[in-house]
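A single protein chain has been omitted from the complex, and every remaining protein chain is retained in its original position.
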């Protein structure tokens, strides 16, 4: 099945053409503006940017793939969660295309999209599986049963792990985004130098707490400074902080998988790119099968949306003109989709 | 099944409420204007009259029957043949009612309506049957098979029989409409006094020709006048002319029934009111079953339309908003419906 | 029937066949927009005449039926023939509406049985055919045309099996 | 943290529990439309403060999460709480759009972490809570209110387990 | 108020539905007959509860006879027993020139050189009727309106007249057709003035063309 995917839920504008599990082309508009620290995060600006970029990406996709849109089997667009103004740009554009080319149109849950990013690399992947969804905005453990029914079984009660990476990086004087920075310098650091706490590590639930970690790092830095150490051991601090976060992520995730008797564990989200996380999976590969999306598909992209949409289209689903964005899709139905 | 019927195909505006084979109320707008010889025959005037009268009749029907339109099962309106402007009034009004009360709407063939007038008196009537359709505008023999498929097998090649009645009546100095006049005075006349020709009586087809009859009557009158007879034997002339017409009607109709092996013969149209015709049926009742509508339903009326529509509604038919009048319904599909 | 009519053609006493034949020839002398009044008593042959007329325009005579009840029949022949019948009309007022509602096409020929009943409507030049009963099988027929068309009709009607004045 | 602040309340060094308790009491002194800036370094307790604040308005503290990535969380408590975070904003320009696009409701209280980054936006009177790290389990907290509301806050905050200047 | 209004006096069928929750305006012009166009317009109002209207507004002409009757009969079916308001179809067209500082003459082709016409003057956003709808030839219409100036001619018959406003042909053709929004405005004006009726009186206008022609030729004949 040939599917056109569109993603405009947050700050990344992306459009992709996916044929079954093969990504023909995945275009993500690169953020060029360096003077802006964070890019167009504000909803109104994000929406304006999507409206500018989406048509450009679409034209580029058509040009590079030489696709005749009449050939596609369907269109998949992110329905939510996300910023309402941003989502509307993608959904409205998708509707226009759907009407014009008379193609089925499905709205895709962004979180589910992240889960499906794995199918692009592992076509054989089948539920049930446990998902560890870790990004700037989300830290979740999901349980997905055979019929693709998704339940949130664990989440962060305060800061998301991606946020924790970013704030720790800032405390250490590193750039933004923090995750890749910490990842990079931790390679030369010693993860055991500092024993940062693993909050809620042994709680019986599957929830996380990361706000304590930033204070632990902050106070360690103070201690070192008070002790007269001028040149801080950034690498070790980074590696140790990272280790704490990775440990608790893996511990809770594998615990959930064991408790529910599920072998497959799927990673998703920007933090899934972390190399230490990927290393430490090795400790568990006897008991579990891990699935990590290719780097390109960890952060927000339209290819994962297209692949997630494909599952819906194969079931004959077609939201058509009635598709409306759900910015709170995540919360609106409680813990279930 | 409770059906509201509407008839505006020609000059009679009629509305009726029929419950299965019982006519709850049948309203036909009476022509009051005596200064007009023939009433509103011209299409434009007919249409204007229908637009004035239909709402009045409807309100009267509602008032007299105390019906709540929500109770009806469907609406039946004449679709054709007839005058396009007149038909449109009935059809448009019917559509408005159908939408407002959310009821199924069916378009009824006026000729078929005449056939169904018989069902009101003979609920047990079932096809196949031969129909003799005789009115001012029509002289037809129809064959109706088991599946209510209707074929025209005979027609008048020149004047309709109702027209012949009217013109003979005029030649005899009688009023209009001629049929009832001739019927009346013929009761005191001798049908054998004059042997008027029965044109095409023995032709192998089922067609009629009546224009010769009016000339025969005319020449007979001349002959009598030339012979010096001042007071013409109007009653005998009428009775004899009537006899000629009735004879050929019955002969051809029963011939058709015999040839097709059909026992049931149904009469329809204004001329079916003729008492001599009804008398002479007795000669054939051993071989055939005759069905004649009650006098009230021989000429155009909405009760027959409602009853004909009922058959369609029972089959789940619903033309809805797509119903458009067919002024040439009769011809458009050749000899078949 | 008036006598001493200058632009008249007396066709004389015709059988049904002759009458139809004349009608056939006559039809070919007509121009688009012509109005032909058929004037005569009941059964005097007006409808029969139209049967003959349509055969001269490429149609079959079976398509012709009496327009008494329908008011107007339209035959799509080499010219469109509008076959009207004023028998049931209430007078000029009705005529207005028949013509207005129905006649979109200014082309074609208009043949009106009992047209004499509404002759006040026709101010322009009409062609009139008069029918008189002779006996059961014969009718006396006369044709009156507008004066300026007399010579043209004379030439046109010269061929055929019928009598001329 | 500035000293010699006339309309300030020094809450002193608070444990996490005391900080939340203060926040709870503080919430009940607020009026519709109030803007509260939370100013302090990473991990200094701003989000923790909001957890306490919502409990004073009838909500449970679990509903509070960090708005760093979402930019704004809205808690439907006895007053609507708009919990913003200026950490990722690019400056005033972004603030304009956050407030414009999101804040339809002029009622409710606005609590802005890192609000000091965009303080040039707030010309009207704001309430500011300052957080300073003391040690891992303690924070130093100061409250500054608009001068005309000092006495009202003094009265409102008089009850509870926390220290006052 | 749950109002449905319709005008079928021109080739462009216009209709509106208005209640507290929604307003829907539809205009349709196709090659199909009015009966079909009315059905299509109604289908475009699928969310309307036609069973619960309290007012039905209908354009009463003058205009095409068949089209008018289709609309009026349909309106009767929808509203009989409830309140009707009547809308003058020529006034509906005149409303396109609502702010014109002068007189608006609506002229619509009837047949054979005759036109339906009426004259209006905008006053503070409303139209005053100066000359009621009538039917006449071009010359006599010009005669009748001679004293009024300046004039804007609207309607499919405007090509025979000279307006004091120069509009290009395309624009004039569009402004010579009714709009659904204006239908709504006129319906509201009727409602506001409580001009409700139970029976709808179509404005056919007295004489038929053929009759007018006949009289004209008689006059010529006797000259």
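Per-chain numbering from 1; labels A, B, C, D and E assigned in written order.
The working rule: contacts are C-beta pairs under 8 Å (C-beta built on N, C-alpha and C of every residue); 3 or more make two chains touch, one makes a residue touch a chain.
What you see is a predicted model, and the numbers here were worked out from it, not measured in a lab.
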Listed residues A:101, A:219, A:260 or A:284, member touching the removed chain: A:101
For the chain not shown, which residue from A:80, A:104, A:154 or A:325 touches it across the whole complex? A:325
One chain isn't shown here. Among E:35, E:77 or E:97, which residue touches it? E:97
Interface with the unshown chain - residue positions in subunit A: 44, 47-48, 51, 54-55, 58-59, 62, 84-85, 88-102, 321-322, 324-325
Residue by residue, what part of subunit E touches the chain that was omitted? 12, 21-31, 40, 44, 47, 96-101, 124-126, 152, 165-168, 170-172, 174-175, 177, 179-181, 184-185, 188
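We adopt the following convention: only the chains that are shown with their structure count from here on.
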Which chain's C-alpha centroid is most distant from that of subunit A? C
Measure off the straight-line distance from the CA centroid of subunit B to the CA centroid of subunit E, and report it in whole Å. 39
Computed distance of Cα centres, subunit C from subunit A, in Å: 91
Distance from the mean Cα position of subunit E to that of subunit A, given in whole angstrom: 61
Two or more other chains are touched by the subunit A residues none
Give me the residues of subunit C that touch two or more other chains. 97, 100-101
